[in-house]
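With one protein chain withheld, the remaining protein chains of the complex are depicted in position.
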Amino acid sequence: MSYDVTIERCGQKALFDLKGALDAVSQWAGDALPSLPIRPNSRTEEDGIELFHIGRDHWITRAPLAQEDAIEARLKPTDCPADISIVRVSDTMTFFCIVGPDAGQVMSIACPMDLHDSVFRTDAVSYTEVFGLKALVMRCQDGIEFAVEQSFADMVEDYLIRATA
Amino acid sequence: MMNITCPFCGKRNESEFIHGGPVGAVRPDPNAVSDEEWVEYLTVTPNPLGPVQEKWWHARGCGEWFSIWRDTRTHDIVEAPDGTT
Amino acid sequence: MVQRNRRASGGRIDRNRPLHFTFNGKLYEGFEGDTLASALLANGIRLTARSFKYHRPRSIMGHGVEEPATLVELDGEDASGNRPATTVPLRDGLSARSVNCWPSPEFDLGGINQLLSRFIPAGFYYKTFKWPNWHLFEPSIRRAAGLAAAPESPPASGHFEARNAHADVLIAGAGPAGLQAALEAGRAGKRVFLADEGAEAGGSLLNRNLSIGGRSALDWVEDAVAELRGMENVTHLQNATVWAYREHNLMIVNEREPELDGVLERSWRVRVGEVVIATGATERAMVFGDNDRPGVMLASSVQAYVNRWGVTPGQRMVLFTNNNSVYAVAADLAAAGMQVEAILDCRKTVPPEAVKLVPDIPVHAATVAGDVRGRKGVRAVKAVPVTGGAGRWIDCDVLGCSGGWNPTVHLWSQSRSTLRFDEDLAAFVPDEAVQNCRAVGAAAGDLTLDRIVGGGEDLAYAIEPLWRVNVPGQRGKAFLDVQNDVSVSDVHLALREGYDNVEHVKRYTTGGMGIDQGKTGNINIIGTVAMQKGVPLQEVGTTTFRSPYTPVSFGAIGGLREGWRLFPYRHTPVTQWNKDHGAVMYEAGARWRRPGYFPKPGEGLQEAVNRECRAVREGVGVYDGSPLGTFELKGRDVPKFLDFIYSNIMSTLKPGDGRYGLMLSEDGLILDDGVAFRLDEHRWMISTSTGHADAVNQHMEKLLQTEFPDWQVLITTVTSQWNNATICGPKAREVLQAVDSDIDLSPEAFPFMSFREGTVAGFPARVVRVSFTGELSYEVNVAPRHMAALWDKVMEVGAPFGILPVGSESSHVLRVEKGFLSLGHEVDGTVDAYDLGMGWVMSKKKPDYLGKRSVQLRRSGGGTRRELVGILADDPNQQIPEGAPLTPGGRKEATDGLVTACVWSVVNNRWVGLALLEDGHARQGETAHVRLKDDVIPVTVTKPVFHDPEGKLLRS
Partner (left out) sequence: MCIVINIITIMQNYSVFSLARNALTGHRNWPQVWRSPPLKDRYDVVVIGAGGHGLATAYYLAKEFGITNVAVLERGWLGGGNIARNTVTIRSNYMRDESIPFYVKSVAMYEGLTDELNFNMMHSKRTMVDVVQTWPKLRELRRRQLVMDIYGSTYEQITTEELRRRIPALTGGGPDARLPVICGMVHTDAGVNRHDAVAWGYARAADARGVEIHQQTAVQSLLRGADGSIEGVETNRGTVRAKKVVVAVSGHTTTLTETAGLKLPLRTMNLTAFVSEPVKPLVDVIVNCPDSGFYFSQSDKGEMVIGGAPDMGQSFRRDIKQHVFEDTVTAMLSLFPSFKKLKLMRQWGGHLDIAHDASPIMDQTEMPGLFVTAGWWGGYKAIPAGGLTLAHLVAKGEPHPLMAPFTLGRFRHLDFVMEAGTTTAR
C-alpha cells in the first residue's frame, strides 16, 4: 500500500501583508477586517476572511481572490499611516492542501515541526520548514494546508509526487 | 541539530534558523575611535569556552532576530529569550 | 538438503515454511524466522569466513550485531556488502558470499599471510614499504584491504524515506527493560516512541529460557506487546535501530523493511523529551591462544541458537566462563540434548546455586582454556589450572565462552554522558547523565531479570574478570579483535614501542576499528593494556563511542532528497516559454533556473549571443528580470536607514525618482549593488541583485531588529509579487507604446531613473527606467498572474521591431561593453568602489554609513590598489580567458592583475576585456601583459567602457 492522501495545488487567493503595532493596525483596518488574532501563530476567520498572526507585529489576511480589489479599497495600502505597512502579496505564495488519513505521515516527511493535534491545534498557523523551504503551515479540513514562495511551487509539487509515489 | 527557542514561535529545529554570530561590542562612533579600536571592533569577537551570547534569525519562521546564551562546550542553551533554558 | 543441526522441535521458526538460499554458490535450506547465521549453523556449515589480515579460517561466533567474524556479501536485488551473517534475515532465494576470501573459506589463497604473520605485526606498514616509494606497494595493499566489493548501482526499484517525529519519551530497545519502560510511560499517557533493532520484541528473553512470575517470559513479552499495540500514544517499531544520539535529544533511527510499498528503508529524526536507553548488554569474548578457531563462540550465542532458532551449533560442548551466566546456558543445552563435556570456570570457587543448575556436568573451578586443537574447527580444548601447570585435553566441537557482560552504553556515551568502571560488574556502566536520558536494565548494569521485571527469575551475576588467559604454553595468537586480527602480542608491541595511550593502541593496532566497532573485544584490549601497565581500567579509560551504533546505509540517511530535489529550484511564469523556445537553461543565483541564451537550430553559443546583443544595440530585446530581489520599505525612518546601508545618499530622492547605489559590509567590502526608488513620502522600493536578495534581506532585518530597534522601518519582500519584462534597446519606447500603456513614455515625462505606475497591456504595472545594458530600457513590472500574458504580448507586438529574448550570456556581454559592475566578476572581496572608478558613489557628505570607516582605513595603508580597467589585445580576434592573471612584463611571477571578463563586442566587432590591475587608473594607454600557461598576451590598458561612454543612450 502507499499513502492514502490527495494533494491539491490550490488556486490563488487574495493576500495582504499587515505590519505594525496591534492597535495601529486594528484602528486603521477598522471593520474592513475581522478582529486581529493576538496569540502568536494563531488565526481567526469571519465570513471567508482569515487573519494569521505569524510574526511580531505581523499579520497576513487571506480572502477569496474575488474580494482582492474590494479589500484593497477598504485597506487603502497607499494611504495608511507611516507606522503601519499594508502590502498586497496575493501572488507571492502558492498553497497546497494535503488531505486524507495519511496526511500527517506525508507532512512528517516534509516538515520538522510537531503537527500533533495536541500541540498544533485547529486554529494554529505558523511559518516553518517544508522540504527545507520557508512555508506557512496550518490545518484544513481532514489535513494540512501549507504555502511556499510562489517561485518554488513546481519544486514542491515534484517533491510531493515523489513522496507519495 | 539544536532545538532553539524563538521568542515568538517557541522551540524549533535549528534548521529553521540562521546563525548571526556572537553579540560583540557595541558599534563605536567610527569618527571617534582609533584605527586599532576600529579593527578590534570589526575582527575580534567573543570566543569563550563556555556560554556565549549569540544572535539567531528565525529565517524559516517568523523572521525574528533574537539572542540566546549557548554553552559552546555542550551546546546547552543556558538562557533563552523567554528566560527558559 | 538436510539441516543436520536442526532440532526436531522448538525455536521461533516456522518449520512449515522452508526457505532456500545459496551460500558461496551452494544451495541450502532454512526456515522462516532464521537468520543467515542460524540457517548456516543448522546446515552444519562451519567455515564461513577468512579473517582480514591473516586470512585465518573463521566461523560464526555471535548471534547479533556484535558478530565479529562472519561478514557476508549479498547478491541480487538486496545486493550489499559487509553484512554480519547474524543480522541477515533469511529470505527465499537469498544468495550470499563470504567476504575477504578467494576462492573459498576452505581454500583461501590469502591464507599465505598466516605463514608471514610474524613479519607483519601491528603497524608494520609504518616501518616498511618505504623504498622506493609507497606507490609501488599501495595497489596490492589496497586490493587486499576493504572487505566486500563496493555496490555497483543504486537499488533497482523503490526509494528511501526520511521522516520527522516527536515524542515525550523515546525508548531504545524492546527487551524486558524497554518493554517495561514503554508500558509505564504509555499507561501514563505519554507520547512514546519505542524502537528495537531486532525482528521481534523481547531482546535477550528470546534467547533464554526464563520465567516471570512462574510463566514463560515470552508470554509476558507477548502481553506487553499486545498492550502497547492498543495504545494510540505509542509508536512501536521493530527492525529499527536507534543509531545516533544527537544534541538536544534528537535521536536518529533507521527502520528496515517498513510496511509501505516501495520504501526500502526509513530514517527517523525523533525529537524527544526524555531518552530511555534499554539497549541491553553484550557478552564479551575470552582471550586465549587460538581463541578464534571455528567453533569458538559466545556462550550466549550458542544458547540463542538452541532456544530461539532450534539449532545445535555442535554436538559436544565445552563452556568457559568467569561468571554465572553460562550455567543457565549449560542447563539449556543439556535440556536440548547436547553433550556438555565440561564447564571451565576461572573463578577459584563457583557459587553453589550455579552448580546446582547443572547437576550432571563436570565443573572445573580455577580452570581456564589454555589452548585449542583444530585449525578449521575445534576438536579439543586444553583445560589448564588458572595458576598454570599441566592441563588436559577435552574433546569438543564447540567452545562457548563468556568473558562477562558489557552494558551496551554506546548511545549513553554518544550523549556525552559519562561512564565509570564498576568493579563488581567489571564493566563500564552509565554514570552521570548530561542530557535528559536514563539507562535501564542490563544497559544500566542490572544484569538479572528480577531487578528489571518483578518476578523475573534467573541466576545472580557474579564475575571475576579475566581480561586474558595468562598461562604458559599457549602457542596460537590470542585475539582481542577478531575482525581486524589484533592479538595480545600486537597490543604488547604497541605498548613496548611507546604507543601507550589507549587511543594510540587502538590506532596503531587498528583494534576496535572494524565494522563491529569491537563490541566483543574492546574491553579486553583495555583490560590487556591495564594489566600490562599495572593500572586500573578506569585509568586506561575507554575509546570514544561514535555514531552510528551499527552501520547505516547512506540511502536511508538521504531520504527523498537526492537528485533533482538536492537543491531547491525556482521558476518564473516565463520558464515554460523559455523551454518551449529552446533556451539553454541553467542555475543562476539564488537557485533560479534562467535562460543562458536562445540558440536557433544549429546555432552555437557565440552566434546566438551575438544575435541577441545586436538586437539590443540596434533594435530591441527583452529579458525576464523577475528574479531580481525586490523589497518595499515603509516608515518615517526609511530615508535615514537607506542612507546608512547605501554608500550614497538616498534620502534626497523625490517621489517617483530612483538612484543606483552600493551596499557595503561594515568591513568595507561590497555587499550588493541595486537601485532604490521613492514611491511616496513613506513608501520605498529597493531592488537587489538576484544572488544577494536573501543576504540583503537578512542584513536589513538584522540591523533594524538588533542595532536600531527604535527606527521605524517595516520591510516586506515583494520579489514574487512583481515579475518584470525588461524591454531594452533603441526601439524600446516604440515597442512599449505598441504594447499599449497609459503612462506618458516621453523622455521629458518619464526620464531615466524614474518610476511610474499605470497599466501596460491592460495590466496594473510599475514601470521603472533603469538600464543594465546601457540602452534605453523599461523594466515593466506586473503581478506574476499577468506575467506570461505580458510576455506573449511583448513578443507579439515586438516582432515587427525584430525583438529578441535575451539570456544571461548576452546580459553579461552588454554590461561588459558598458563597464557595468558584476558582483560575481569584478568584486572578489578585495576591491572597493574607488578601485572600480565609482568613487562618486561614496558619499563625502555623510559623516557615517556602513563600511565608510573601513574603506578609509584600508586605503590609508597606502598599498597599491587593483583598479578596474579595460583591456584590448592588439589582435581584435584574440580572446582572453576570463580569470587569467596579468603579471609584470608577462613574466612568471607574482601577479599584478586579473582579467575579470572578456566578451566579443558586437558594437566594436572585437574582443574587449575588463581587468583589475595594480594602479590601473594611472596606466591608461600603457601595455600590460596577460600571462597564460605558455603564452603572453600584451594588452592596451583603456577606460573600462567600450560603448556610449557619455551614457547618452540609456538616458535617451
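Each chain gets a letter, A, B and C, in the order it is written, and its residues are counted from 1.
Everything below uses one rule, namely that contacts are C-beta pairs under 8 Å (C-beta built on N, C-alpha and C of every residue); 3 or more make two chains touch, one makes a residue touch a chain.
Owing to the predicted nature of the structure, the values given are computational and were not obtained by experimental measurement.
Hidden chain, full complex: it touches shown chains B, C.
The residue from C:S51, C:S854 or C:T942 that touches the chain not shown here is C:S854.
Checked against the hidden chain, the listed residues C:S211, C:S547, C:T759 or C:S843 yield one contact partner: C:S547.
Looking at chain B, the residues touching the absent chain are 1, 13-15, 18-19, 22, 35, 39-40, 42-45, 47, 49, 52, 54, 70, 72-75. By the touch definition given at the top, chain C reaches the unshown chain through residues 79-82, 118-119, 121, 124-131, 133-135, 138-139, 141-143, 145-155, 160, 162, 244, 246-247, 250, 252, 269, 416, 489, 493, 496-499, 501, 503-504, 507-508, 510, 515, 517, 544, 546-548, 551-555, 557-559, 561-567, 569, 586-587, 667-668, 824-825, 828-830, 854, 857-858, 860-861, 863, 881-885, 887, 892-895, 898, 931-933.
Criterion: only the chains that are shown with their structure count from here on.
Note on chain placement: the centre of chain A and the centre of chain C lie 33 Å apart, centres being C-alpha means.
Of all residues in chain A, those that touch two or more other chains are 112-113, 132-133. Each of residues 13, 59, 63-64 in chain B touches at least two other chains. Chain C makes touch with chain A in their complex at residues 159, 161-166, 191, 259-262, 269, 271, 559-561, 564-565, 568-572, 575, 592, 626-627, 632, 634-636, 680-683, 712, 714, 716-721, 783-785. The touching residues of chain A, counted against chain B in their complex, run 40-41, 54-56, 58, 112-113, 126-129, 132-135. Those residues of chain C that touch chain B in the complex are listed here as 246-250, 269, 271, 416, 434, 666-667, 698, 701-702, 705-707, 847-848, 852-854, 857, 860.
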